[in-house]
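Omission of a single protein chain aside, the complex is shown with its protein chains in their original locations.
The chains carry the letters A and B, assigned in the order they are written, with residues numbered from 1 in each.
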Amino acid sequence: MSAAHDDHHHGPAKGISRWLFTTNHKDIGSLYLWFSFAMFLLGGTFAMVIRAELFQPGLQLVDPNFFNQMTTMHGLIMVFGAVMPAFVGLANWMIPMMIGAPDMALPRMNNWSFWILPFAFAMLSATLFMEAGAPNFGWTFYAPLSTTYAPETVTFFIFAVHIMGASSIMGSINIIATILNMRAPGMTLMKMPLFVWTWLITAYLLIAVMPVLAGVVTMMLFDIHFGTSFFNAAGGGDPVLFQHVFWFFGHPEVYIMILPAFGIVSAIIPTFARKRLFGYDSMVYATASIAFLSFIVWAHHMFTVGMPIAGELFFMYATMLIAVPTGVKVFNWVATMFRGSMTFETPMLFAIAFVVLFTMGGFTGLMLAITPADFQYHDTYFVVAHFHYVLVPGAVFSIMAAVYYWLPKWTGYMYDETLGKLHFWLSFIGVNILFFPQHFLGLAGMPRRIPDYALQFADFNWISSVGGFLFGASQLILLVVVIKCVKGGKKATAQVWEGAQGLEWTVDSPAPYHTFATPPDPKLIHAQ
Amino acid sequence: MKSENPRSSTKRLVTKLLFAVVGMFAFGFALVPLYDVICDITGLNGKTSGRYSMAADSEPVPVSEREITVQFMAQNSAGMEWVFGPNEAQVKVHPGEVKVVSYRAKNPNDYVMTGQAIPSVAPNEAAQYLKKLECFCFAEQELQPGEEVNMAIRFFVDENIPEKITKLTLSYSLHDITDYEVAVEGIAAR
Partner (left out) sequence: MLPKAKLWLGLVVAAFTLFSTNLQAAWELNMTQGVTQISRDTYDLHMQILWWCVAIGVVVFGVMLWSIINHRKSKGAVSATFHESTKVEIIWTVIPFVILILMAIPATRVLTEAYDSSESEIDIQVIGYQWRWEYKYMREDANDEEVSFFSVMSTSREEISNDLPKQEHYLLDVDNPLVIPINKKVRFLVTANDVIHAWWVPAFAVKKDAIPGFINEAWTIVEEPGVYRGQCAELCGLDHGFMPIVVHAVEQEEYEAWYAQKQEAARVTREMANNVVTMDESMANGADIYNRNCVACHQAAGTGLPPAFPALAGSDVVNGDLRANIDLLINGVPGTAMAAYGRQLNPIELAAVVTYIRNSFGNTTGDLVQPADVNTILQEAQ
């Protein structure tokens, strides 16, 4: 990220035009990562508003309509603005370096797929300042609340989703083309790092489901403005159809947000255990199985809509099956740690926390798959606790682990380990205080998406809020760590971590602006 | 490792992927009719099929002593002002026996309105065994100001209905589909 190194052909342009017109995968990766961090803080601010309102029973800060806008915007921004772009940013930075390619396959499209994102989110966020208010129908935007009964800003929401979808699709095409066509000689598919593998599969998932999301919002647009009745019972449509189409996108989307995390953790754990990843082949097959299963489980989000029992049973069994490949992954990580020689730098701490807390989210996921029990869990805080466990100490922790892991490679300096550990421990404690009590709230009967609650939920809510504020505030430490690290510090070696394996560790730190203009020596490519 | 020109192979790959994108976009829309077909087969959502047509000479006859209670239910959807309800609360039928029941509807307003009734059956799995020979829900209903009508349903319950179903509920929700740009004078009168 520092503009100093100009060893190869030419260095980056100067000033703002470097960032606006860049086609360099490292620049674009950095743009994605900074953008996603900004969105993380914005979506986090909305979460703070939610937790502040829920701190005590009664309405103190916001009215119910604004509360609904906050839950909706928090979900949309975190999913589409924070987590997905962060993974795309990591893919941009790391995939070419991991497979020995000089850049992404389609550098100009790469620039475009990033630069349309800020417009999408500016449009979405601008609705907060409009008279009709921001979307208030939940990030799942079920019809007819999001069509017939929506605020008029829903049209901005629809176009924002279209742009985000276009960005994701272009990003995925680029990633697939890079992985399939740009690998260095000797880099066979089964020698690729797992991060590359998981991203390849994720990119295919994105190509399969983002167009379906575009389709469903297009249908909404037609229902709202052109008098069609896709989701309107009066004209022969069906609101439940919306949910089927939405979750046909939505469930693979969940795995889009977790598969690259599996790849990151599969890179970090072997490094700090100083031992090869256990069961590389089974990891690849497990990832592919999870991706396949993700297409046939969508209706487990809809067990209470009144499906016939055959449907309920099919989706229950299919969902339970996901536990098998997911279990294989967890067992492989544990087996990698077993009889290793471990050290616990910040990336490893985040990776271990990922394994434990993501697995807990997996357990509640298994509980939610059990249809009759889901009748009690559905749409309660138990579900909120479940998906936050897989997405915050799951996806988000893996992103943080990745940032700490590769930061020395990006900046050329070691980050401040003390601050990093502080960030980890505050995040770890905060996230558990924040989300663990929500299991209890849900089991005791608190529905999700309510601005105010009955008195028996008061205690766990304020505890959860305190955890939320702690977790939220701790994220500013990450900002400090990154800025400090960009500015300077202890010089990083090319290898950075003692146990690190892979092509990205064979280039200098910071990585030169252009890497692998000539393919790396095939002898450097090892089995994973 | 690539023997061919990577640029042209990338081009071909991207073209294929773009086709996949377009295909999946179309698939999203294809889910709409596909869903209707699945609903029709499985009775998902309690959707009943359309008009049941049979050979002209084969009026169904009661085929079994079994007695099934059919309940009638009605509700207006938001904004629909008609008075709407069944004239019979429930009837008992033998499978195969054709029954005629009716709903009444009244337009209380001083302008012409159009309504559309949407049927739904509980339990959902019974939907496919409820065969409607005639139903007001097959067409839009237009009522003059103050007009009141009785609207008939001719139906029978298919003999193949599972043994455990002894009672089924037919519900109509009534929706206002008046074109208000035409009826705007009526609105202004309020």
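The working rule: a residue touches a chain if its C-beta (ideal position, glycine included) is under 8 Å from a C-beta of that chain, and two chains touch if they have at least 3 such contacts.
Small disclaimer: the values here were computed from a predicted structure and weren't measured.
The undisplayed chain touches these shown chains across the complete complex, A, B. Note that of A:L20, A:A122, A:A373 or A:V480, the residue touching the chain absent from this view is A:A373. Among the residues B:T15, B:S64 or B:N87, only B:N87 touches the chain that is left out of the figure. From the options A:L20, A:I309 or A:A517, the residue with contact to the chain not on display is A:I309. Between the chain not shown and the residues A:A105, A:A234, A:L391 or A:C485, the one that touches is A:A234.
Residue-level contact of chain A with the missing chain is found at 55-60, 63-65, 68, 131-132, 136-138, 142, 144-145, 148-149, 151, 233-234, 238-240, 273-282, 304-306, 309, 312-313, 316-317, 320-321, 323-324, 327-328, 330-331, 334-344, 352, 355-356, 359-360, 363-364, 366-367, 370-373, 375-376, 378-380, 440, 443-445, 447-456, 458-460, 462. Remark: the residues of chain B touching the chain excluded from display are 45-47, 71, 73, 75-79, 81, 83, 85-90, 106, 108-109, 118, 120-124, 164-167, 169, 171, 173, 175-176, 180, 190.
The rule is short, and it goes like this: only the chains that are shown with their structure count from here on.
On the chain B side of its complex with chain A, the touching residues are 1-2, 6, 9-10, 13-14, 17-18, 20-29, 31-32, 35, 39, 42-47, 77, 116, 118, 124-125, 173, 175-177.
Within the complex formed with chain B, the residues of chain A that make contact are 105-106, 169, 172-173, 176-177, 180-188, 207-216, 219, 230, 233-236, 238, 240-241, 244-245, 248-249, 306-308, 310-311.
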